[in-house]
Structure formats: C-alpha cells, structure tokens
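Removed from the display is one protein chain of the complex; every other protein chain stays in position.
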Amino acid sequence: MDIRMGIELPPRWRTALDRLRNWSLANSPWLVHYNSGSCNGCDIEILATLTPRYDLERLGIKLQGSPRHADVLVCTGPVTRQSRDRLRRIYEQMPEPKFVVAVGACSISGGAFRGCYNILGGVDEVIPVDVYVPGCAPRPEAIINGVAILLKKLQPDRATEIDRLLVEAVGDTAVLTEEEVGDDAYAEALGAR
Amino acid sequence: MTLTQKPLERVEALLEPWLTRTERPADNRLDIWLPADDLLPVVATLVEDEWGYLAAITGLDPGVATGELHVLYHFAEGAAVVTLRVAVPRDEAEVPTIRPLIPLAAIYEQELSEVLGVAIIGAPARGRLFLPDDWPAGVYPLRKDFQLEQLDDKEQGGS
Partner (left out) sequence: MNASASDRFVIPIGPQHPALKEPGHFEFTVEGETVIDATVRLGYAHRGIEKGAEGRNWTQSLYLLERICGICSHIHSTAYVVGVEQMAEVEVPARAQAIRETIAELERIHSHMLWLGVAAHDAGFDSLFMYTWRDRETVMDLLEAISGNRVHYSANSLGGVKFDLSDETAAAILKGIDFLEERTRHYREVVSQDAFFLQRTRGVGTMTRQEALQLGVVGPTARASGVARDVRIDSPYIAYNEFPAHIQLLSAGDLEARFLVRIDEMLDCYRLIRELLARMPAGELAAKRMPRKLKPGEVISRVEAPRGELFYYIRSTGGEQPDRVKVRTPTLCNMGSVLTQTIGHNLADVPMILVGIDPCFSCNDRAVSVRRAGRAEGQPWSWADLRRYGIDFYRRQMGLETHALAKG
C-alpha cells in the first residue's frame, strides 16, 4: 500500500498519489483465484469469463497467478481444514488495499457440503468478504457482475459508466441493482471519498 | 449374464484353495471372504494370471457392535467384479500391504488407513495424503462412532 516508500510527502502529494492509485486499481483490477475445496464448477465458470464470449479482459480485468500482484481475491468452494491456512496466507500476501469476492453457494456458506467433517463453512469464516456471488454454479455473467459491484463501490461516481460498459459487454442480464458489499472499513481504507 | 460367466469361472478355478466362504450378490459379482493372512497369496495369484485389475479398495465399518472392520478389494475384468472381503478386529485393525504386487494400491491403502484407521503392515510411513495436517491422531472419520466433537475446535462452521 505504501507507495511513498518511506519518503515524507506533503499532504497534497499524498492525496494526489492515493487518487492515482485508486484510479488505476478501479480501472484495471488484477484478480487472483483460489479454490479452497470447490467442486471445480465455479472455477470453470471463472475461467469461462476470460474466454471470447465473455472476455473479462476487455473491461481491464486480468486474472493472473501471484497473490502479490493481485487486488482482488476470487474465492470458490467451501473452506476445508487443509486449505484454511493457505487461504489466510494468500490473503495476507496480497498488498493493501485488497478485496475478496466469494463465488458460489459453497464459498458463501459451505453450500451442499455444510456439516461435512472437513468443512469449516464459507470463506468469510476465515477472511473478510466484500462481495458475495450466489449460484451453483453462478453464470459467468453473475461473476462479472460481482466484480462490477466491487468496482462501483470503489468508484461510486463511475457507477453509471461501469453499468453501461457491462451492458455493452455481456448484455443487460448481468447488471443487478442490489449490491452486497461487506465491510465499509475497506472502502474507507481505500480513501474512496 | 453370459458375458461375465467366463471370467468368473476362471477366477473360481484360479482361487480354488481359498474358496471357503463365497457369495454371489449379483450376476456379475463374486465375493470371497478371506482371513487377512491369505490376502497376499490370493492377490499374487490374480496378478500372476492377469485376472482383471484392482478397481478400488473399500473400507467398511459394519457397526460398532460387530467389533469388526471390513476391507474390500474390488478386482474388475470386463463386467465381472471379484471382491476379496477381509474382516479385521476393530481395535487391532491391520492388513498386509499389497503394493509390492500392485503399485497403484499404495494410494488406496493410504486412504484406507487415514479415514478408517486400518493399519497397513509393510507400508512405509509417510505424512497424510487426504486428511488435514492438523487432524487429531487416532480419529477416523469413516468409523461409525466418529463424532464431529472429536475434532475439538471452535472453527467448525457446519450445523
């Protein structure tokens, strides 16, 4: 998060830099994906969002490999005991500010596997979640919409523009009005005012 | 089914000395009950004569009252399935390893020992493959007397 690298900057510079960082993050968020025990159903739908029919990348969104380069953690599946620490570690490796999108019924609550002995429950049992995308499995449009809800939260003044882009990209079924965003402290941490 | 008649007749001839207790649960199936000591020679015979392949190893808890655990070795050839059933005492559950004969069995045996607590005699010790690293020792989830409370942590989310 600290792009000033220890240099004391005047407050006006800091604000300007924060706004620049915020602008670049919201315009081109990088995603990292972790499967903490999913059935692969949501995972293939996430992969499908990258491929020609949905093509998430044209919205500036990129799925890449390392948590250290990521702004948004896309989680699928319930959290198993074995992957709990891994999930935490991946979350901790991500630079601030960071956001979490939970994709699929299992990552919200444990889904069909709730009550099984190796299941701890949804992703929010382990790390804070900002956006929940329900479905088993959610359609690619729903996943894109989940990311868009996050983007709109980061840049409220661009909400209409993001909606317009989405409709252009995947059609109006993808735009939902209700948004479910978790902790407001995260929006504040961003300085999105 | 005539399709499965021939392979089953062949296996009956092959395993003649060990056929003390058999069942035919379905047309295509032959179940052979074995003491744990006979397991290795029987598997060796099947492997030598290339009868089928090991399809799976099932661990079974027939209930606490029986005082037993069952280990089922399923061999398949075409549609025919031969199941070697080994009953072992619950508090001293162990079977010899068959991985020198069938390397693939290693992964099945590992699963068996982790989830049902059947010790595999002759298998090299290794870490867990299926259950989490922090799983308590001596707790076997597929036994009928397993309780979620045995896991003893507050993070259990399910109901």
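Read from first to last, the chains carry the letters A and B; within each, the first residue is number 1.
Please note the rule applied: a contact is a pair of C-beta atoms (placed from the backbone, for glycine too) under 8 Å apart; a residue touches a chain by one contact, two chains touch by 3 or more.
Just so it is clear, the model here is predicted, and its values are computed rather than measured.
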item: Hidden-chain contact residue, picked from the options B:36, B:60 or B:88; value: B:60
item: Residues in chain B touching the chain absent from view; value: 25-26, 28-29, 53-56, 58-61, 72, 74, 76, 78-79, 81, 83, 102-104, 106-108, 115, 127-132, 141-142, 146
item: Missing-chain contacts mapped onto chain A; value: 32-45, 47-48, 51-53, 63-67, 77-78, 80, 82-83, 86, 90, 111-113, 115-119, 136-137, 139
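Simple rule for what comes next: only the chains that are shown with their structure count from here on.
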item: Euclidean distance of C-alpha centroids - chain A vs chain B, Å; value: 44
item: Touching residues (chain side chain B, partner chain A) in the complex; value: 131-135, 141, 146, 148, 151, 155-159
item: Interfacial residue positions of chain A with respect to chain B in the complex; value: 79-82, 84, 110, 114-122, 125
